[in-house]
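Shown here: the complex without one of its protein chains, the others still in place.
Then we have subunit A:
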Amino acid sequence: MTDTVLTARRGPRSVVVGGMGVLSAFGRGVGPLLGAAVAGRSGFGPVERFEVAGRRVDRAALHPGEPLLERELDRVVDEACGSAGLSAAQRAGCPLYLAVHGDPALARAAPVWRPGHAVGAFAAGVARRTGLAGGGRAYTSGCTASADAVADAASAVARGRVERVVVAAGYLVEPDQFAVFDAGGALARDGRVRPFSAGRSGLLLGDGVAALVVESADAARARGADPLAVLAGWGRAGDAHHVCRPRPDGAGLARAIGAALLRGGVGPERVGYVNAHGAGSVLGDAAEAAALHRALGPVAARVPVSSSKSVHGQALEAGALLELVVTVAALRAGRLPVNAGLLGPDPDCPLSLVRASGEPGAPAGPPVGLALSLSTAFGGANAALLVGLP
């Protein structure tokens, strides 16, 4: 496999994040999520939303009550568009790229009604209810789905094909995916997510619903709006290795990172923080550490790295967008998300993990430069998003 990424291209327009909206285990809005992330306060607890008797693991990071995916998607799209200051007319011209596992009602619908539960129709419903342009494109590539949506939105904006795209994503922990992850032995037996740590035993699921306005800097400027962040680069590549295991040398993820840096026009030394995929799995975390060293060279040993999944859990199709929201909010606040749950160093993960305030190795100052937000998924899918302050 070649490490060459020199073929990655992009359009000439500068791409920015105009607005954000989010729901997580910590409540609605960016503030509670960022507060938990920078304090390293994890949101895992017993699952009471549905029956977990008979499962090996009974914990997840859940928003209280029984939120409905459709309603929460509508709400975060409204929040993102509102924070960007978009008018009704501007929303009406704006396409929606939506990352979800599927229509939650599909699996239990009578066969005759199943065609009405196609994921594209689900996306079109969100677009219609929130006043966005009709249609709506749905992404279903597991844990890289919302990174795909952001990358395609950025590409379209950079090329001038559209002025802006609303990217939204949602996963609310439910019994079916919980059951298959439990059956696959993927969930952390000790009830904590411990990315890159010695003694880590797996992932835990978490609620995440998020939306982002991705638009051209010119469009934001014309509206008189102050962008939240610059979406400087994006990259994707495949492992060509296994159905569900990561490539141990991290070459696929390294190529995705390289493509993001190339599109951003920067070298590794400009990266000041990495919000890693960091699921807490034994193989995945080691492969990601290898990818960071392969892509960033000597910078990998010193750049602050954390996985905010250690706090909010794995939101599957919504994970990449949830983590991009955390990353943008952290840059703006000048504080780094903590890599919570650390028991001790793992020699297979030689990274500079972000520790909580007051602990040895805690960040001495605010993040400097650009931030990478990374995602990987089954099938060897890898994605890297590069963001910075405007």
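The definition used in the following text is that a residue touches a chain if its C-beta (ideal position, glycine included) is under 8 Å from a C-beta of that chain, and two chains touch if they have at least 3 such contacts; residues count from 1.
One rule holds for everything that comes next: contacts and distances are computed from a predicted model.
*Asks:* Out of "Cytochrome c oxidase subunit 1", "Ferredoxin", "PadR family transcriptional regulator" or "Beta-ketoacyl synthase-like N-terminal domain-containing protein", which one is the UniProt protein name for the chain not included here?
*Replies:* "Beta-ketoacyl synthase-like N-terminal domain-containing protein"
*Asks:* Taking the entire complex into account, which one of A:82, A:120 or A:345 touches the absent chain?
*Replies:* Checking the options A:82, A:120 or A:345, the one contacting the hidden chain is A:120.
*Asks:* Which is it among A:41, A:71 or A:161 that touches the chain not included here?
*Replies:* Only one of A:41, A:71 or A:161 touches the chain omitted from view, namely A:161.
*Asks:* Looking at the full complex, which residue from A:102, A:131, A:191 or A:248 touches the chain that isn't shown here?
*Replies:* A:102
*Asks:* If you put the missing chain back, which residues of subunit A would it touch?
*Replies:* The list for subunit A reads 1-2, 7-10, 54, 95, 101-102, 106-108, 111-112, 114-115, 117-120, 123, 137-142, 144-145, 148, 152, 155-156, 159-162, 175-177, 179-181, 183-186, 235-244, 252, 255-256, 259, 377-383.
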